[in-house]
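A protein chain is absent from this complex, but the other protein chains hold their places.
Chain lettering (A and B) follows the sequence in which the chains are written, and residue indices restart at 1 in each chain.
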Amino acid sequence: MPRWGMVIDLDRCIGCGACVVACQAENNVPINTEDVYHQRRAIAWIRLERYWEGEFPNVKARYIPVPCMQCTNAPCEPVCPVYATYHTTEGINMQVYNRCIGTRYCSINCHWHVRFFNFWEPKWPDSLKNQLNPDVTVRSRGVMEKCNFCVHRIVKAEQKAKVEGRALRTDEVTTACAQACPTNAIVFGDLDDPNSAVSQLLAQAEREHRVYRLLEDLGTEPNVYYLKKVDVEATATAAEAH
Amino acid sequence: MRRRDFLKVAATSATGAVLFAGCGRIGDGVPETEFKIAQPVYTPNDWAFGRDAWFATAAPPDQGGYGLIVRVFEGRAKKVDGNPDFPGVLGKSDARAQALVQELYHPDRLAGPQRAATRGSGQFQPISWDSALQEVAQILRDAGGERAVLITTRPSSSQAAIIAAFQRVTGIRHAILEPDELVVLRSVVRRLFGVSTLPIPDLANASFLLNFGAEFLHGWIAPVQLARAYGEFRQGRPGQRGLYYHVGPRLSATAANADRWFPIVPGTEGLIALAIANVLLTEGAVPRDRFAPYFAALGLDEARLTNDYSPERVATTSGLTAEQIRDLAHALVEHEPAVVIAGTNAAASTNGLFNLVATLGLNLLLDSLNQPGGLLLNPEPPLPELRIMDDAILTQRQWAELFQQIQSGAISTVLVYRANPVYALPPATGAAEALRAAQHVVSFSPFVDETTQLADIVLPDQAWLEQWGLEVPDPGPGFAAVAVRQPVVQPFVDARAFGDVLIQLATQLGQPLPWASQEEATKTLALQLRRLGRGNIQAADDKQFLVTLQAQGGWWDEQSRGSGTVPSSPVVQPREPSFAGDSAQFPYLLVPYPLPSIGYGELAHLPWLQALPEPISTNVWQSWVEVAQRTADELGLSTGDVVRLITPQATVELPVYVNPAGQPGLVAIPFGQGHTALGRYAEGRGVNPLTLVAPENDSDAGTLAWCATRCRIEKTGRRARLARFEGMVPAFQLEEFPIVRVMAPSA
């Protein structure tokens, strides 16, 4: 049984937003109109955050892509009154749209703010509906949605492997964001497979002491690993704060 | 309440709840969700297996022209990704490529040929292709070749072949509209390195990158290729991490990735480069014989360089310290191999040509041309037909002359293909007036943009994913490469490929072109590639060659590399930047910049790109004015305040974004918005900075210097809501608990 995980190398990330658009294209995320931004209800299963450091002229802008962390001990799961959010056997934190009744407890309990509520029926002009991915459910108004590591791609690959009577090959499946990422900053794969790209990358980065997880101290055991940004001008405080 | 009442209420509500919930059954009842299964009349190609198929095609010419693959399911394009086989990109793509499907299924795409009710009204009535083609043929027949002009954006390589053939039979003039920075860059590369194709820095093998302003990771010449190489540059080689210094006026989306950012006065890039050369010369850091071509290109000699361009002298004008300039020079020679690139802002000053010559010329001093980790020159396109003629690319000055000719009646007929001169050139160029004065305006654009609004007849082009073509990526990956574009879906609307229309027009004029369609032209040219007898495709016959070409998505030959010449005559003289407007009246410098998502506005009609936050400010869907923190404190401004931005040219009101990384004395504004046409997602948002900048030209190149205008800002006292991703409190890292953890490089 694979254990899916993701490694995001912040030293490679250039903040281009290819992952954001690729995710929207793959997962039928509704168009974030200007109104949606005004209301702070934009949906982005993976988003690009920018953090400032210092003051002009010694100022730095740091990028970090934030998908769902797929926590092993996910704080969003126990608060759901209807078990709409649950953990799959492969380590993915799933949202079951049919069960969701829209209490939004999960989004309140998520420290990374990666769960999004459909405040409206998602709408597209008729012609743009031709682009919608038939493998992914178009969510309706009143349900939560979130990154699920492109689970439809995983399920498809697993079904294909099953039909062909074999096990899933190493790195046979990848997420839309990792596929698009032009700098290869995002890598997806099976953390339990020592030959997978994520495992190899993690092992190497571990030796360089670059691995960390976002809000790791909360003890939720996220399955998304970040590799630290490397900077020749790294300030003493930032470098020490491990 | 009595017990009886309570029971009544309880019973009604319980029953009501059940009835209410029972009103809908899954998939039934509501007509929209009633499920129907369509039984097609003929089996579509991609239904043969009932599964999704990935077809190889190519990115548009102005986005790099690299190889793509498109996922198609049930005859609809679903997802675009990079072609894993295509050299340079290796399966990677960017946001713009992802959004190609939105061009295909855009709700405001023209569904077929249209005729304007009255010109400029924006109202069009559908007409038939036959009558539209006849009418345009008649217009061309009446005007004759010398009185007609074809204005296009950068065409694909196969379109260029068709246009050239069309020109041969009709004698029509061809003019290409490209962003000014690229016009300057092409001209510099041609004159400095003697090649007509753009070079590509070999970042994957470089140790040090010095970048003068080029937005090379966000929409510059080849964003995907360069971004992929950048990933390798940083972390692709165990134990060796590339170092990147950025010299430029803004902490742009690209500059934010640099290890060190050197904020400068815009337009002083070339002077800094000379000061770096000065340091290298006086310290003897590079062999003296390498200076000869550099001096030749700039009309300099040793004495002038040492005397006039010492770091101390340049420091006062550029905004850097002499020490910083020395640091840059030392970094260039300490880290081998090093490469220097320049562009975007650097090319858009009144001395843009000089800036690029002086900065890119540093590669001559480093001897990095065609070296691993240096600047790789690309070969000419493998076939002469696939070359895009440089002399067709007009500069701002030439555009003004052309529009003069149109207005005076010397040119009566204007054909426009995907170019949008009314929007993309400053109003002073006179594009709108000229088109209004022209006798006939025919547009081939798939959307009603500002230029197409002034057309009499529109013969809409197909979307890029619906047509055939060959694309020579410019810049290529350092060797010869051609991407093949093939339709991945059946045409969605009744549009016709631009090449097809030109071929049909030529036939109507009684002078048929050598091909019957754009598809045939593509395949004929592709087979000429086979005749070359080299490249990646081994095929026994023509058919096998074409099938393999379409399956692989391209042809490339890693042995075919570029070579150039070194300059022997002066290209340009050193020149300091100048700015329009009196510095007392207009204290700030206006620095417009292209957006990583929608560029100079040509992609403003795609909602995914409009909704993609600008990486630094995280603003979306609008225009804003970026003001430095210190300036904002002085003027008492905060993010969201509406200010009056006044330039010698115009006055606009826009919300402020206070940028913690802004350089005091500069005011930045993004390109891309301010459309009055181009569909529902582009219209009526923000301001086009081209209406604000003074029509200053680079006197050497003749291009528009959009980074050479002064401005001032006044508080209006009003506030506006900025649509943005970040909250109103800027996200600063907490020192004790950083979100983005940073470490010093391990020794």
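Worth pointing out:
Here, a contact is a pair of C-beta atoms (placed from the backbone, for glycine too) under 8 Å apart; a residue touches a chain by one contact, two chains touch by 3 or more.
Convention: contacts and distances are computed from a predicted model.
Chosen from "Molecular chaperone", "ABC transporter permease", "DNA repair exonuclease" or "Putative ABC transport system ATP-binding protein", the protein name that UniProt gives for the omitted chain reads "Molecular chaperone". Considering the complete complex, the chain that is not shown touches A, B. Listed residues A:40, A:113 or A:162: the one in touch with the omitted chain is A:162. By the touch rule set out above, subunit A reaches the unshown chain at residues 86, 88-89, 92, 94, 96-98, 135-137, 148, 151-152, 155, 159, 162-163. For subunit B, the residues touching the absent chain in the complete assembly are 7, 10-11, 14-15, 17-19, 22, 25-28, 34-43, 47, 49-51.
To be clear about the criterion, only the chains that are shown with their structure count from here on.
Work out the mean CA point of subunit A and of subunit B, and you get 29 Å between them. Contacts from subunit B toward subunit A in the complex involve residues 73-74, 76-82, 89, 91-95, 98-99, 101-102, 104-107, 109, 217-218, 223-224, 227-228, 230-231, 234-235, 238, 241, 243, 251, 253-254, 256-257, 259-261, 263, 492, 596-597, 607-609, 611-613, 615-616, 618, 620-622, 628-630, 660-664, 685, 721, 723-727, 730-733, 735-746.
Put simply, subunit A touches subunit B in their complex at residues 9-12, 14-18, 20-22, 24-26, 31-34, 37-38, 40, 42, 47-53, 55-57, 59-64, 125-134, 176, 179-185, 204, 208-210, 212, 214, 226-235, 237-239, 241-242.
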